[in-house]
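For this view, one protein chain was removed and the others were kept in their places.
Per-chain residue numbering starts at 1, and chain names A and B are given in the order in which the chains are listed.
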Amino acid sequence: MKEKKNPEKKSGKKSTSRRDFLKKGLLAGAGTVLAGGVVGSFNAFAQNGEKIKVLGSDGKVMTVDKSHLQEIGLKTEEEMQVAGREGIPGKKWVMVIDLGKCKNARLCMASCQHAHELKPEQHHINVLRMDRGGDTAPFFMPKPCQHCDNPPCTKVCPVDATFKRQDGIVLIDNERCIGCRFCIAACPYSARIFNWSDPKDKEKYEDVEYNIELNVPQKKGTVSKCLFSADRLREGKLPYCVSACPNGVYWFGDANEDAVTNGTTKETVPFKKLLKDNAAYTLLPELGTKPSVYYLPEKDRLFPFEYEGKSDLEDKHHS
Amino acid sequence: MSEVNKEGTKKTIGTIVSDLTRPIKNHKGFTIWILFLLTVMGVGMMAYVDQLANGLGVTAMRDYISWGLYISSFIFFIATALVGMLISAVLGLIGIKWITPIARIAEMIALGFAMWAGLIIIFDMGRPDRALNLFIHGRLQSPILWDVTVVTTYIAISVLLYLLPLIPDMPFLKKAMTDQAKWKQKIYKILSFGFEGRPEQYKSVKKLIRILAILIIPVALAIHTVTSWLFALTPRVGWDSTIFGPYYVTGAFVAGGAAVMIAMFVLSRNYNLKDYITDFHFDKMGKLLVLLMLVYFYFNINEYIVPGYKMKAGDDHHILGLFTGHYAKMFWTVQLGGLIIPIILLLFRRMRKPLPSLFIGIAVIIGAFFKRYIITIPTLVHPHLPIQNVPEEFHSYWPNAWEWAITMMAIAGAVLIITILAKLFPIIPIWEIAHEEGITNEEMNKYVEES
Partner (left out) sequence: MTYLNKIKIFIFVFMFMLFSFSINAQWNIPADAKNKKPPVDPTHTLVKTGKDLYKSNCASCHGTPGEGNNIAAIGATDLGSGDYQHSHSSGQTFFQVEQGNGGMPSFRDKFSSDEKWCLIFYIKSFDKDFKITGEELKEQKADLRLSLIEKIRTVKAYATTKDKSGKEIALEGADVQFFIKRMFGNMQIGEIVTTDNKGIASIKIPENIPGDEEGNLNLLVKFKDTDTYGKAIKSKTIKWGTKLEIVNITDKREMWGSLHRVPLWVLFSYLGMTIGVWLVIGYVVFQIIRLKKL
């Protein structure tokens, strides 16, 4: 499943393992001499197993003994790859975004960038100023990856680096991505970004075990995208953006359970009824992408449209 | 000079061999030309090494306009390479005689550009170190995999289609090149594959050429159709078109035709082969190019009038951007200077003379290069949803020095391949010219056997 690591990483690992080997050898030797038995050397081995860097559930990098991973409830990179590609059986994640409640607070963007170690100009979720033209009123629209059921991006990926799992999430494996950017070109929602140069805090995350469900560490020359916070869902928690919103914009849940939970009020309501009662729609339905993200129209707005002190849309004809 | 075969002044096999092999032996300015190409490639290589070290961020491409000059050059290279199929296969199969002296030139162009097209894709990759993933994890549903397959196949067939007509020339080369370096003679010996001019051998070579000429037609159509599908299979404004396949193929013939015209002029003048590539050939090639350009023009009308008439949401931004907006200057320069004006000019006999042909060919090929740019970039500048909350440089694109240097390396590399082939082997098939001059196989064999 997992492909080979890039050369520099490999060589880095090799040298540490060689050092470990020497250390083990010395300790083993010392153990044999001091304890005069096999038992001593065995203990020395056990305490000096391969050290690896992993991400804790709080997102902090820690160095742990590989053999201790399971005790602290963490997985190796290989295990994360297998589980990450599989997805969570029986789930179909959906998001509902209530446009009437968004006031461009951007806490969703900030928490997302923080969680996925993104640079300020990199957005997995982006709050757009939308304008339907004519005399219609402008509004704010948070735009994550739509996690389409007919995804144009995974269709074109030549190496299965971006793929759709059984719970509906479209993930990206940046240990496999070759950086051809075909998926970026194919995505009609501009939901994908690329690591054009070294990622943020490159040194800090060097050699850290890659978590495919968080896409951290980010890697130069690979694509990154919104993951519906697959790592949080595995823990039964709402996505980063959903829980960060102060205005009750996001509902998130499992369509198989027909329930979505508001990230702000924590209220849980029937999913289909929410869609029906509010005339929900999906983005660019004419493209047939079948998104998993639904939008509730910007009706009964809680906030006026204000941007940089202006209440009107300045760049009415965007770019 | 303007006649096809100068009746009465019938060439002997001796003159043909010495005429066509002379440029291989001595050639003024060859070293300087090679050094020039290597310098251009060296600069590009430096840019590429920097790109490898620092990532694609050294280019002007960013998240929204994430494909740039590399991809548009890739289509240009594939397009130019397609001419090998048109000239040596299609025209050859329907028995058109005047292509004999230029078929090999077309095949050389096909080889040089197809090979560098493959490399350009690697230059565009964010992780070229993982290129092998295409074979380890390749997804058959991805057009990129189809492209990789079909480009490899096309290169293989083009090599054979270049090599096969060369085999009967080898005995002449072995004989004429005894004063040349040992390694060259060794190459000629190996590439002769034991060909000694026996009738069965001629028959076999002709049969194999015919097989390949038929085989290359679907493969060549596939290579450029698949390349067009890299765009047409995405739901993006400006790419989401059903005529992209034929639109690209006809455009490719225009680019390749122009490339052949330029190569004809440069090689015939430089190699002093005016007796073989005559005004007649330029006239024919000019007429062929007009025909190809008219077909391409027809597809252009379809490609732009249809969305331009409806002005659907999304299409409107795209079309207006091309017609009157940010890309208008380039669009109209390319369409007028690279297509419409050349069509009109080439209708006149005087414009189909060698020198005017050269300039028209240059205009058409530059137009063809930037036409690919026009096809690739404006679509990316107008995504379905607005580009917001990103730095100013994410909103627009113009290739920077790195991209130009690396693209120039690719062009120089393709020209280098053509140059080296033209230096190692005759650019005009000796045996086919001899056959056209009415020289029999026996006469040729006798000439080879004479010491």
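Rule of thumb we're sticking to: a residue touches a chain if its C-beta (ideal position, glycine included) is under 8 Å from a C-beta of that chain, and two chains touch if they have at least 3 such contacts.
From a predicted model like this one, the values you see are computed outputs, not experimental measurements.
In the full complex, the chain left out of view touches A, B. Interface note: of A:L69, A:A105, A:V208 or A:L284, the residue touching the hidden chain in the full complex is A:A105. Residue in contact with the omitted chain (choice from A:G56, A:P120 or A:P297): A:P120. Screening A:Q81, A:N174, A:N215 or A:T261 against the full complex identifies A:T261 as the residue touching the chain left out. Within the complete assembly, residues 57, 137-141, 146, 149, 153, 156-157, 160, 163-164, 167, 193-195, 198, 200-201, 204-205, 208, 211-212, 215, 218-219, 222, 389-393 of subunit B touch the chain that is not shown. Annotation for subunit A: contacts to the undisplayed chain at residues 87, 89-91, 101, 103, 105-107, 110, 119-121, 149-151, 154-155, 160, 163-166, 168, 236-238, 246-248, 252-254, 256-259, 261, 264-270, 302-303, 308.
By definition in this document, only the chains that are shown with their structure count from here on.
Every residue of subunit A that touches subunit B in the complex is listed here, in rising order: 3, 6-7, 109, 121-123, 126-130, 143, 152, 155-161, 176-182, 184-186, 188-190, 192-198, 220-223, 283-284, 287, 289, 318-319.
Within the complex, the subunit B residues that touch subunit A are 54-59, 61-64, 66-67, 121, 124-131, 133-134, 136-139, 141-145, 148, 230-231, 233-236, 380-391, 394-395.
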